[in-house]
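Before we start, here is the structure in question, set down as structure tokens.
Just one protein chain is left out here, and the rest sit where they should.
Letters A and B mark the chains as written, and numbering starts fresh at 1 in each.
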Amino acid sequence: MANPEVIAELKKIPWFGTLSPEHLEKLAEITTLRAVRAGETLFKEGDKQDYVYIVLEGRVALEIFVPHRGKVRIYTCEQHDVFGWSSVTPLVRQRTAGATAVLNGRLACMDAEKLRQICDEDRDLGYLVMRRLANVVASRLMVTRLQLIDMFAHPEEKNA
Amino acid sequence: MLDITISRGTTVALPKTEFDLLLADLRENGYQTVGPRVQDESIVYTDIQTLADLPRGVQTEQDAGRFRLVQGASNNYFDFIPGADSWKKFLFPPRVELFTVRKGKGWEYAEAEAATPRYALIGVRGCELAAIEIQDKIFIRPDFYDPTYRLRREGLFIIAVNCLHPAGTCFCASMGTGPKAQGSYDLCLTELDDVFLVEIGSELGRSLLAKRKYDLPSAFVQNIANQRLSRAAQEMGRVLDTSDLPGLLTEPENLEAAHWDEVAKRCLSCGNCTQVCPTCFCWDATDSVNLNATRASRTRVWDSCFNPAYSHVFGGNTRPTIRARYRQWLTHKFGAWKEQFGTLGCTGCGRCITWCPAKIDHVAEIAALRKEVNP
Partner (left out) sequence: MTSLLPQSAPPTAGHPGKLIQPDWAEIVRITPETEGISTFWLRFIDPQVRERYRFQPGQFNMLYLPGYGEAAISMSSDPEDEERLVGHTVRFVGTVTKNIGRLKVGDVIGVRGPFGTSWPMKQIEGRDLVLACGGIGLPPLRPAIYHIIRNREKYGKVTLLYGARTPKDLMYPEEHEEWKSHDISMEISVDRGDENWDGRVGVVPMWFYNFRIDPRNTAVLTCGPEIMIRFVIYEGLARRIPAERIFVSLERNMKCGQGSCGHCQIGPYFICKDGPVFPFSVLQRYVNVEEY
């Protein structure tokens, strides 16, 4: 039996609003809520810890450590953003970026191994989850492309 | 000689031997008389003093990328078809100073030096008259006018000429601008063997002729002139189907046609077509300064959409390829122009075809594009 508080939190997320009570229940069962403080590290590049997160409140930065440049903040997750999504994909080895809370906030944390399991068992739910994750990946890809273009660079720098 | 009252619309017969009096009257009235002369193996519009300065007996052969003067059988003065030169240079000079500033306390304007010249244009064809009227729409608008153009335009005296021997690259009949001169002129000539028929097109033209006495042409002579004119309309070297313009060239899907790539392989992006075009109006401004930076001038020069710098914005060029530039020119001239100025930008004079070193025939290109998109 899922925690009613978790169900209540998940229902606030627009995408979860479209799930059947049965599916919502299944997801809530593998989800825990967690408060984070600004500056708190959630995971580091290379970690093998296996959770996928949804920001309920606050802001979480994804960072990559670049030699000679230090930690580069490449993306921030805002309310209802998903991060750690690669842990749901079939070939999970390790974290490819670090995650740090920028503001105090709260997260919904889903056990990724169990998520993969319930998606395998209930293909209908699995389809919905994967479709959602495809959206997340697509939006992340769009942002990455726009950053790659470096549209604000000084034109002379771009031509150099 | 009959004592007749002439008015707008009257046609009189002017013996060729008296044409120089007309030129003299114009100069007497403060006009600089400019017209066609043979120069540099072509026809150039420049100062003329007498009829003898005109290309007597000269005819022209024109085709894509080809222009030749040949001596014809007649002794007529307007049997040629114009060369690369157009009247545009008198109204919209290729290079004109916009202003000069002097450094004082801050900057101040130096007095303009030259007075605006007053030109009498001798021998303006229907297509050329239409070109002037197109440029009027660009440079004299309700919201804006260009002072250089407007002053010159307002001082203009136009002697048009009906075109009797269209060349191989002509398609004015398709564009509805010729071969008979239409629109506003002061006088209009039709050349016969010994006389010019002179039609009076304006009060200005009437007052110039009022000084002397002229005969009315006989019905026989008038008839010959009419016959020659209607024959000329049948002798167009090229025909452009305008029925689907401007749409053919403004539909976004047609802007991605494969034919643009095909033309781009041949086009050199040299800009000849825009420089000989009597309606192309794009310009650029250049700045110069004296050595101690106390005096600076701003000069306007003709530009061309084929010039890579034309569409440069800092950081790059919005039309970096020849394909994009050729497409811009053609779709503007025969497309977007209509929405901007209420008319297409082409008068069918054929200069862009004649003077293209790659022999690109825009009439044929439009037909090819049409064939591709409406197979």
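Throughout what follows, a residue touches a chain if its C-beta (ideal position, glycine included) is under 8 Å from a C-beta of that chain, and two chains touch if they have at least 3 such contacts.
As the structure is a prediction and not an experimental result, all values here were calculated from the model.
Undergrad: If the hidden chain were put back, which of B:A84, B:L255 or B:A368 would touch it?
TA: B:L255
Undergrad: Which of B:H332, B:R351 or B:R370 touches the chain that is not shown?
TA: Of the listed residues, the one touching the omitted chain is B:H332.
Undergrad: Taking the entire complex into account, which one of B:L21, B:V38, B:A84 or B:L98 touches the absent chain?
TA: Of the listed residues, the one touching the omitted chain is B:L98.
Undergrad: At which residues does chain A meet the chain that is not included here?
TA: 38, 59, 61, 70-76, 78-81, 102-103, 139, 142-143, 146-147, 149-156
Undergrad: Please give every residue of chain B in contact with the chain that is not shown.
TA: On the side of chain B, residues 25, 28-30, 98-99, 101, 103, 106-107, 109, 118, 138-139, 143-147, 150-151, 154-155, 157, 203-204, 207-208, 210-211, 250, 252, 255-256, 281-289, 293, 296, 298, 303, 305, 310-315, 318-321, 323-324, 327-328, 332, 336, 338-340 touch the unshown chain.
In this section, only the chains that are shown with their structure count from here on.
Undergrad: Using mean CA coordinates as chain centres, what's the chain A-chain B distance in Å?
TA: Centres of chain A and chain B (C-alpha means) sit 67 Å apart.
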